[in-house]
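Please read the structure below before turning to the comments.
A single protein chain has been omitted; all remaining protein chains appear in their positions.
Up next, chain A:
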Amino acid sequence: MLRNYFKIALRNLWKHKTNTFINLLGLTVAFTICLLLLLSVYFEFSFDKFHQQPEDLYRTYFKVQQPEKPILQSSMPEPMLKALKEQFPAVQYGTRYNRNGCEIVYNGKHFFNELAFGDPDFFTMFNFPLEKGNAPQALEGRNNIVLTRATANAIFGNENPIGKQLQVQSGGPWKAFIVSAVAAEIPTTSSIRFDAVVPFEHGFTYPATVGKWDATNHDIILRLKHGTDVKAFEKAVQGLINLQYKDYIGDLKRDGAVAAPNGQYMELLMQPYLNMHTDSSMRGAGETISRSYLYMLLSVAVFVMFIACINFINLSVGRSFTRTREVGLRKTLGALPFQVGLQFWGEAAIICALALLISIPVFYVVLPYYKAVFGSSLETGVLNQPVIIASIIGSFLLVTLLAGGYPALVMTRMDAVNILKGKLRLKTSGGLRNGLIIGQFAIAILLIGCTLVAWNQLNFLRARPLGYNSSQVVSIPVGQEVNGREALELLRQKLNAEPSVLSVTGLSKNMGVGIDGGSYTFSLGFDYKNRNISMEWLNVGYDFTQTMDLAMASGRDFSRNFSTDSSGIVINEQMARKMGVKDPVGEILQIEELNLPMKVIGVVKDFNFQSLHRPVEPMGLVMYKEMPINYLLVKVRPDNLPVIMGKLKTHWAQIAPRSEFRGSFLDENINRQYNREERFTQIFVYAAVVAIVLSCLGLFALAVLAIMQRTREIGIRKALGASTVSIVQLITKDFVKLIVIAMIIATPLAWYFMSIWLKDFAFSVQIQWWWLLAAGLIALAVALCTIGYQSLKAAFANPVKSLKTE
């Protein structure tokens, strides 16, 4: 019996090659895309699960009711961990965590690595197994350093590293460390990543922050005792917060902050460590990926699968009229309805199984491109996990049930006699079919619409003037090897005689995102005229405004002629507005935190020193000794840029011989800033193309079927004198109607979703109605091309022939 079904199924697939091809192609594409996207989503959600009892790990964060809006902050003050551990028995283990680049020297060889700063509990509370050494003591000694296996192998080769001495510097002086342990490789799904770990006290800002509750610069991760009620714990901690931040909470109340529903102005809350990777609301330990992005990937996967299933259903049901006779006959031969149903489901299962089998090698072929385009760190190993295999089989059965089950149901419900009598005018279940086509095209139009909006926004971001010269300025990351200030002086001297270099300066942060990917922000709040104002500080070198082509609104720039400029500040217009003074030049800003009076010496015109996600915020340029110079900026003549780049490279090699030259033009950095948006747009482009192609494939096959069913009608109409145009109209009219309905459904949805997305940006395009209309028209045009050929063929066919065959 099964063999009989199987045979019929295979012969049917072979006989209707177009349909088989379309179904197979659609399902293969859908399965491949689903595999890629679902595995990526699974991968991202599996972050940090390798720790033992990971549900007991939490990261602490502040929720502060600032007057404008509540803010979340994971950055913690130095005394916090100690206070939590001493006062609350629920805290079993805890560590502070920070990370920085470092340079390691051993036997005269230099290595550049990522250095983590942690507390002694670090290796006890996390599951980073040690290959050599023991966990509780690994960070106990003040000058201990723990290396990962890869780092240890790179530095020591075959030597036993335990007990060896290394020289390490990370933003401060060189220090000697003794290797106490070697850790196994860190799983790729770990938020915490490092090449080496040293005790937290070695952080270069540590001495300045000891005992201070208002200076924050690291994350705290706690392991609470198993079974701790987190809500109760957070409540218990509230007393400590209210005590330590009494003054700050007072300031908040004075500035008009509104208390949270529970009456608090500032809370210390616990974020489950497992959620950290997929929560992009806070910066801090580890890279994050926004959950909405993952949900978007999921919905794209579901959309694509849905479209492929619709094709399958429509084609199976549409073709069922040619198979009604077979079904009716089988019933008279004694087939039970479930046997007929099983047969049709089986045919769906065969196609799906084929598609799945093809999609797995395709998955492996496509994976590297996918990883490159979407910046995914997905690994093929994910595919071997039992959970994944089980869910692949599960979704496979679900898809065959959806795609094969409905047609099977239609078939089994048919009345045998009427079929055999030839009375049954199967209407190819019009309502459902039309609904499914509308659904397909609505998705396609939605995706095309989103693509157009995202693409316009991206162009807008890139083309918008930022208020400074980005095309002529090269930014060079200083790196770990040399001190920024010294490097700036050296470079200035070297480039002095270079005619193609216009000016040289330094800056604490990069503009945009450089090749090094690094970022640095320094913002602080202080009281001015009994109001708390927060601003960002950019630490600059001389000639900053000149290098960046910034214009002064009033006052003056930093100058070598004034020895007092180290306590001077150049503010932007936004800051001047915030201060609410007519002429801010000469005003004194009392920065209590740093014990500094800063004198405003000038006002610079607003420029976008951050990405266009944010409006221009209050900002000050300073030449403050305690802040680093992390990037050197060189303004060059616009001609012959590659040659200049080469010269900069050779000069840099003399200044920092062991470091790589990673300079890049600011406009490249600015583009890099919008990588996320670019990826977002790319996903839409790919999804839209797949959606429209698959939908049109289905439409094509349906048009062929519709024409086949109406051959006689078309023949009669032609014999009665219908024109070619009217025949084409007759066929296309129905489909066009459906696509127009899809447009009406999809356009407001696209508008709605994209306005939400655009809210992310302080500067965004206005969605134009004709972009969305264009999306619909594109879909319509593609669809018309698809069915146009078939209908023309039908219209030109000789009516006598079609009438004869009936």
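List of remarks:
Assume a residue touches a chain if its C-beta (ideal position, glycine included) is under 8 Å from a C-beta of that chain, and two chains touch if they have at least 3 such contacts; residues count from 1.
We adopt the following convention: contacts and distances are computed from a predicted model.
Of "ABC transporter ATP-binding protein", "Response regulator", "2-oxoacid:acceptor oxidoreductase family protein" or "Act minimal PKS acyl carrier protein", only "ABC transporter ATP-binding protein" is the UniProt protein name of the chain excluded from the display. Among A:82, A:325 or A:712, only A:325 touches the chain that is left out of the view. Hidden from this view is one chain, which touches chain A at 1, 4, 7-8, 11-12, 15, 325-326, 328-336, 339, 416-417, 420-422.
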